[in-house]
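Of the protein chains in this complex, all but one are displayed in their positions.
And now, subunit A:
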């Protein structure tokens, strides 16, 4: 029974997101984005609520949720750093840059630091291919990554 208030709250917040988008054509992906914005990830418990509201099967919602790289199964760190690993960045040494970032932050791709400060992810192209190597920190774009900029990023996430 202790869990009851939390799950009621989760259901209410999910329902609010759904009601905002339900009338869109093809609402499932906007809803999943909305839920992720609300909770920071897509909690498993929200999937049956979405399925019921859209009158589709849980399997269908699960299938869509797991298809797209963007949707998180667990909460991310306070900061999210995405480092481009696509060809244009490769040509400018993104492999070495990624290795340096991993070493500086002490985590690998798809990992979150133990203190919950930062999640590190690879990304395949930010459209900054003439400003390579590139990354994105919490939605802010960073071009021509080098040792100094990696240090700045590390300082920012440790704040």
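In the analysis below, a residue touches a chain if its C-beta (ideal position, glycine included) is under 8 Å from a C-beta of that chain, and two chains touch if they have at least 3 such contacts; residues count from 1.
Operating definition for what follows: contacts and distances are computed from a predicted model.
Asks: Look at the options "ABC transporter permease", "Rieske 2Fe-2S domain-containing protein", "NADH-quinone oxidoreductase subunit M" or "Formate dehydrogenase iron-sulfur subunit" and return the one that UniProt uses as the protein name of the missing chain.
Replies: "Formate dehydrogenase iron-sulfur subunit"
Asks: Would you mind spotting which of A:18, A:101 or A:142 touches the chain that isn't drawn?
Replies: Candidates A:18, A:101 or A:142; residue touching the omitted chain: A:142.
Asks: Which of A:45, A:87 or A:151 touches the chain that is not shown?
Replies: Here the residue in touch with the unshown chain is A:87.
Asks: Of A:107, A:126 or A:150, which sits in contact with the chain we cannot see?
Replies: Of these options, the touching residue for the absent chain is A:126.
Asks: Could you list which residues of subunit A touch the chain missing from the display?
Replies: On the side of subunit A, residues 24-30, 32-33, 54, 63-64, 67-71, 86-92, 123-132, 134, 136, 139-144 touch the unshown chain.
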